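Here the complex is missing a single protein chain, while all its other protein chains stay put.
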Amino acid sequence: MLLVDWLYVGVFLVVGLAMAALPLAVVWALAPRLAQPQKRTTYESGVVPFGQAWAQFNVRYYLFSLVFVIFDVEVIYLYPWSIVFRQYGRYAFFVMLIFVGILLLGLIHAWRKGALEWT
Amino acid sequence: MTLGLTHFLVLSTLLFCLGLFAMLTRRNAVAILMGVELMLNAANINLVAFNKYVAPGALNGQVFALVVITLAACEAGVGLALVMSAYRNLETVHVDEINVMKW
Amino acid sequence: MVNWPLEIVRAVLLTAAVFTFMAVVAAMFGVLLERKVGGWIQSRLGPKHVGPQGLLQTVADTIKLLQKEHIEPRAADRAIFNTAPLVVAVAGLMSWVVIPFGTLGDRVLVVRDLNIGVVFFAAMASLTVVGILAGGFASNNKYALLGGLRSASQMISYELPLAMALIAVAMEAGTLSTVGIVEAQAGWFGSFAFRQFPAFVIFLIAATAEVNRVPFDLPEAESELVAGYFSEYTGMRFALFQLGEYGEMFAMAAMATTLFLGGWKGPVLPGVVWFLLKMYLIVFLLMWVRWTYPRYRLDQLLNLSWKVLLPAGLVWILITGYRVTF
Partner (left out) sequence: MGQLAAFIILSVVTLVSAVVVVASQNIVRSALSLIPTLLGIAGVYILLQAEYVAGIQVLIYAGAITVLILFVIMLTEHGTGARFRQVNEQVLPGTIAVAVLAALLMAVFFGTAWPRAAGTLPQYTATSIGTTFLTSAILVFIVTSFVLLVALMGAIVIARRER
């Protein structure tokens, strides 16, 4: 039964959260709390912190995550295909050849446009 | 009272309206995109719910939901690329400040 | 008709059993093994004093960590800072739902044999990224933020080759359920490590990168970024990040066992023993690599994923499809 399957997952999630939160509760009860303002400064190798941590970052990070999202979406179609394609034989293979071929074109395009270069 | 179609429709209505509210009132383009994502999710709940309660003979609703997720990903990719581009050229991501077309 | 209260009680008991198993096999014994293997490879002894041969070292460490003060940096975003470790730890443990440990009579020992087990595994692996990104961001620390960004871009880059390997195996077995995949591997040479050897290699490399281990440990490159995204974390929350990473490493090893080495299958010995042997073989391999190789550079790492593993994975899927259908 489907819902029973996922009941187990739900229980696993709840119990997992509880198990992970338990040591935090123990820490809250046991661990010392010494009010020393220096402790709570941002760590910057011992130097007094300067400037904002939230600075400007490289646009590369965005390009990589963009290509990732597009290819991750492709996976949506590959999973169902992978478990039924046997029944359809060559037809299913050619369908997937077209699908993966188009996406490989996309990968080559991204590659040639330099979206996959870090430097 | 058992779980029926109406429950899901109410949930998706509320979610859709929250998304629409974000679209109408937010200044940040990324927040507007998040509102769009909420609205698409609301539509997806409806698709899957109708699939189960109204037309359970085929899986067209679920397949369509998958297509919507695909399009949502494309929309996020292109939309956020536009945000990045606007930020680079105009130094802002607030939609009411992106008004160079006015002149 | 399903007896819901009974199912809930069974679910809770099973979950508790799996967590105990994890605590002993992965956390306690795994950490010790890591240190012992490291010591052995570097010609030193490793932990030796707590308990026989240092067996209780991890317990001692845990007790120590429980007494450590939890420090929140003043600049941090408190709510996110405190929940991020929980997300990472729980997402790392959730993968264990679909891993079959062995057989008991004619029943398979698994929390639940989900019909979409492989997809579930990939989904849980992808959730870890968000926790790491949130932790790095909430710390409001330059090292942590940079470490979080690096870690996230590394993990998303290697998620795709991982998915390609999973799909190739699903194609070979014709199912997404992990138990079904194990059952599709009959005999020694039926295990997918042979028929799906490229997928096996891709999976191992991607798994190593996915759990941020050497040679792909850039996010926490000590010499460059202090400790990466958990620079600001202390005590138990730091330990939760580590627990998540260890849980995920063992889950990856267990998944490799399930997908490629025939899971619990093997002659003479009971299934659980075979499963543990094979899993520890993979874990040992990962540790061996960790203590032997130097770190990759970020651009090399991304090139390896995008320009080698991903095209190779796609082509391998096509080859598998060709082989099966023609």
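Here are some notes:
Read from first to last, the chains carry the letters A, B and C; within each, the first residue is number 1.
Please note the rule applied: contacts are C-beta pairs under 8 Å (C-beta built on N, C-alpha and C of every residue); 3 or more make two chains touch, one makes a residue touch a chain.
Just so you know, these numbers come straight off a predicted model, no measurement behind them.
Taking the full assembly into account, the omitted chain touches A, B, C.
Residue C:Val130 is the one among C:Val130, C:Val272 or C:Leu318 that touches the chain missing from this view. Seen from subunit A, the chain kept out of the figure touches residues 1-3, 5-6, 10, 52-57, 59, 61-63, 65-70, 72-77, 79-85, 87-88, 91-92, 95, 98-99, 102-103, 105-106, 109-110, 113-115. Where subunit C meets the chain that is not shown, the touching residues are 4, 77, 79-80, 114-116, 119-120, 122-124, 126-127, 129-130, 133-134, 137, 145, 149, 152, 156, 159, 176. Seen across the whole complex, the unshown chain contacts subunit B at 1-3, 5-11, 13-22, 24-28, 30-31, 33-35, 37-38, 41, 44-45, 48-49, 51-60, 62-63, 65-67, 69-74, 76-78, 80-85, 87-88, 93-94, 96.
By our rule, only the chains that are shown with their structure count from here on.
Chain centres computed from CA atoms place B at the largest separation from subunit A. With each centre defined as the average position of its C-alpha atoms, the distance from subunit A to subunit C rounds to 14 Å. Taking each chain's centre as the average of its CA atoms, subunit B and subunit C sit 33 Å apart. Chain centres here are Cα means. That of subunit A falls 21 Å from that of subunit B.
In subunit B, no residue touches at least two other chains. Not a single residue position of subunit C touches two or more of the other chains. Residues 66, 69-70, 73-74, 76-77, 80-81, 84, 88 of subunit B are the ones touching subunit A in the complex. Those residues of subunit A that touch subunit B in the shared complex are 59, 62, 66, 69-70, 72-73, 76-77. Those residues of subunit A that touch subunit C in the shared complex are 1-9, 11-13, 15-17, 19-21, 23-24, 26-28, 30-34, 37, 39-45, 49, 53-55, 57, 61, 64-65, 67-68, 71-72, 75, 78-79, 82-83, 85-86, 89-90, 92-93, 96-97, 100, 103-104, 107, 111, 116-119.
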